[in-house]
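Working notes, structure below.
A single protein chain has been removed from this complex, and every other one stays in its place.
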Amino acid sequence: MPEILIQYEAEIWGAIGETFFMVGVAILAAVLVGLPVGTLLYLCRKDHLLENRAVFSTVNLLVNTIRSFPFLLLVVFLIPFTRLIIGTAIGTAAASVPMAIIAIAHYSRFVEQSLLEVPKGVIEAAVSMGASVKAVIFKFLFVEARSGLVLGLTTSTISFISYSTIMGVVGGGGIGDFAIRYGYQQYKTDLMMYVIVIMVILVQLIQYTGTTVSRMIDKR
Amino acid sequence: MPEILIQYEAEIWGAIGETFFMVGVAILAAVLVGLPVGTLLYLCRKDHLLENRAVFSTVNLLVNTIRSFPFLLLVVFLIPFTRLIIGTAIGTAAASVPMAIIAIAHYSRFVEQSLLEVPKGVIEAAVSMGASVKAVIFKFLFVEARSGLVLGLTTSTISFISYSTIMGVVGGGGIGDFAIRYGYQQYKTDLMMYVIVIMVILVQLIQYTGTTVSRMIDKR
Amino acid sequence: MIKLRDVSKRFGDFEAIKSVSITVGQGEIYGIIGASGAGKSTLLRLMNVLETPDSGEVTVNAQALTNLSGKKLRDARKSIGMIFQHFNLVANKSVYDNIAVSLQLAGYPRKERRRRVLECLQFVGLEGFMHKYPAQLSGGQKQRVAIARALATNPQVLLCDEPTSSLDPNTTAEVLGVLEDVNKRLGVTIVIVSHEMGVIKSLCSKVTVMAKGEVYETLSMKPEGVPDIDNNPKYFVDQLQKDGSRDDT
Amino acid sequence: MIKLRDVSKRFGDFEAIKSVSITVGQGEIYGIIGASGAGKSTLLRLMNVLETPDSGEVTVNAQALTNLSGKKLRDARKSIGMIFQHFNLVANKSVYDNIAVSLQLAGYPRKERRRRVLECLQFVGLEGFMHKYPAQLSGGQKQRVAIARALATNPQVLLCDEPTSSLDPNTTAEVLGVLEDVNKRLGVTIVIVSHEMGVIKSLCSKVTVMAKGEVYETLSMKPEGVPDIDNNPKYFVDQLQKDGSRDDT
Partner (left out) sequence: GEDQENTDNGETQDENEEQNQEQEEVTLTVASLISPMTDILELTEPMLAEEGIDLQIEVLGDNVQPNAALANEEVDANFFQHVPYMEEYNRNHDANLVPVEEIYFANYGVYSEEYDDIDHLPEGSVIAIANDPSNVDRSLTLLDQHGIITLDEKTGNYYTQSDIIENPNDYTFEEVDLLMLSRMYDDVGAVVMTPAYAEPLGLTPKNDALLTEGTDNEFAITLVAREDNVDDEAIQKLAEAMTSDEVREFLEENYDETAIPAF
């Protein structure tokens, strides 16, 4: 292992841990909130199961608004909210709040798009069996769209890592911030490159896992 | 119109122009390069038309590598390249180079995923007619996946706007950078909020256009 | 049991169903026949309001489906099984799960589900295909899964859109036998859309001929019963060698 | 014309086609029949190597397709039309474009395309449906578009997988008439997979009965010709009222 990596080993592990924490929270938020929100967007669309212009427009505007904010400003904008729920606006935990918000907005679009690819006939079959909306979602929509949902989550996760690199502004830390601060700002180019290699490996692993899982569960 | 907007009117228009330029270049790159790259990823996948492990792995790694870089570091990393083709590394034109690169990596994933949703039967029909790979792509794949491709480009465009807000680092300017400079750095909160409203409107327009077009061309 | 009163349906400015009235009696096997594009599928889909009529009323089991919504409509649909012309199987569910899910939705007790799924698979001759996915099935096998799925919940009404279009004569006879059986034994009301004269003749006691979105004529008739066919490839050879009449083309 | 020599095909550990040898002569109309799941579709898909055989050789038009690849294989396929069991239409192309694209791929001159598309749509009775999309068609209409698409390029070989499964007797007769015509007039070699005995009997001069992935028997026979059927809903009424024999179920 290159000497400089050994020298910074503890910091690097720490930074990786922070990245995992922030990205983990983002993934959780994406799945627990983004998935329902994206599903709602899909269901409330014109000609869909719960067609509802008002709800669709509102949620759509909300998602777009979050995605319109320069991420840095979103972080600033959310500070009061972050303080409210975490108690402080700095540190890794606090940084997870804007991460979670952006993750929700980001993934919900993927979910909406994946669900739009589900053949209408399958939904019709579900409806003809008297399936409740909940059953249509869990037993048909999600089943039929699952490989797209997994691929979307994979792509999103990689975006979350990218977003997490900005979280240094509120002391979020993380491996990307480490690369920026030690590598870029302190001109340790070799250290920076090693850290980037670590990130590439990390991303590659995530992509590989996502692709494999998505292929495995795709029976179409 | 609020007075502060009138006061900064010229700058805001200038900034909007810069955003349009950078995002425009990104969209062009996404369509002209990202679309082919994504299609290549799809075609070279296991069990697909041009199955080729080597090409797939290489392109996949390349795309992942670009997406692994913290965007700030990608910008920095690309400076020599930018200088080579633009002649300078600062300013709006120079900022378009990293924008284009990230746009390609970003959109190619969307393209790959959209193409994966095309029913196998349609490809089989094309193959049975003796369609060349080119014909399969242009007359079948893109036709059948078009609504997904448009939705993906819409989502990507909104991401590009988000990326463009970071381009202030190399003097790229743009509306997001304007908001950051005046709002974040100079604490002109009202001006910042107005600018963000402009961005929300812009994003909302893009989303609306994308959604409408995608629905119009979806005959499935 | 099923009553359509002056039901109409337009697609854009094309009138697919023009003020059709039909009554299907309790326990009847009712046929619908007609040229391609006559509106048979649309009519069938109106019977469980998968297609909402532009005007007119649909009544099933004394409930006006056209006035129901939400939970009530869902409950009404639970007693109406449907076999789709294009099967509409869930591609990511195994054969077993495609059938099990309909049982689950109908509130079938958990432990009986497995038995019932296997029973239905046996009806359609797919015992060994439980763990396969639709993409691994032949056309006829897919259709049989769709039939098993519709039968599984013991619905009171069964809407069948060309249920034997992909099946060979043996399998067709088997499936028709099953339909005849559930009708006789359990009193299930069955509506069959089919272009195969033989299918209609063997089962139906009443047939409506559709033409251009309208009822051309409705006839009562005596079902001829399902023929006994030997499940053996030799059957094909015999039939080919025989100088049979050809009224069914 | 078409020669399969010891062709085998496995899906996982299931042997769908077990060392089958078949020869289809130039200008012949060849039938394949058999139970659901017997391997008919797979066999047909092997003939234009949409399914690559695990072993054995496929020769069409004196070219060993199993040895070809790239441009040569594509060119060979251009003279082989195919009608799929599940149609495989391009959902985002209009009826017109679905047919036009096959002409374009075959290198049909631009200005003649329109004429040819309209001609083919007329063969299948869909003149007015040019601007519709597949989702707006009935099952039989979709199938007819698939037939028109396969016929359009005047292929030398036509592979038909249950080409009339969704068609009523009138339309079936019409389509069979078209097939008979292209065979007689243009010498097109036709392979038809069908479970409808009537279809096979009226056209085929040779029939293979498949069972469990193997050839059970191959028979030569005299085609009975396509019956003349009146395109009128009254036909259905007459047929229903008639005490016809039921050998075709």
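For clarity, chains are labelled A, B, C and D in written order, and residue numbers in each chain start from 1.
Going forward, contacts are C-beta pairs under 8 Å (C-beta built on N, C-alpha and C of every residue); 3 or more make two chains touch, one makes a residue touch a chain.
Just so it is clear, the structure is predicted and the values come from calculations on it, not from any experiment.
Partners of the chain left out, restricted to shown chains and counted across the full complex, are A, B.
Contact with the omitted chain, checked across B:L35, B:L72 or B:M199, is made by B:L72. In the complete complex, the residue from A:A89, A:L149 or A:I196 that touches the missing chain is A:A89.
Here one chain is not drawn; of A:S57, A:Q185 or A:T209, the residue touching it is A:Q185. The chain that is not drawn here is touched, among residues B:V118, B:I161 or B:I180, by B:I180. For subunit A, the residues touching the chain absent from view are 76, 79, 83, 88-91, 168-171, 181, 184-187.
Taking the complete complex into account, residues 72, 76, 79, 83, 88-91, 166-171, 177, 180-181, 184-187 of subunit B touch the chain not shown.
The rule we apply is simple: only the chains that are shown with their structure count from here on.
Placing every chain at the mean of its C-alpha atoms, the farthest one from subunit A is found to be D. Rounded to whole angstrom, the centroid-to-centroid distance between subunit B and subunit D, based on C-alpha atoms, equals 44 Å. Of all residues in subunit A, those touching 2 or more other chains are 119-120, 147, 220, listed in ascending order. Multi-chain contact residues, meaning those touching two or more other chains, occur in subunit D at positions 86, 135. With chains as nodes and touching pairs as edges, the resulting graph is a single ring in which every chain has exactly two contacts. Taken together, the chains touch in the following pairs: A-B, A-C, B-D, C-D. Those residues of subunit A whose C-beta lies close enough to touch subunit C in the complex are 119, 121-122, 124-125, 127-132, 135, 139-140, 143-144, 146-147, 217-220.
For subunit B in complex with subunit A, the residues that touch the partner chain are 46, 60-61, 64-65, 67-73, 76, 109-110, 113, 116-117, 119-120, 147-148, 151-152, 155, 158-159, 161-162, 165-166, 176-177, 179-180, 183-184, 192, 196, 199-200, 202-204, 207, 215, 220. For subunit D in complex with subunit C, the touching residues are 11, 33-38, 40-42, 85-86, 136-141, 143-144, 161-162, 165-173, 176, 195-202, 207, 209-211, 216-217, 219, 221, 224, 227, 229, 231, 233-234, 236-237, 239-242, 244-249.
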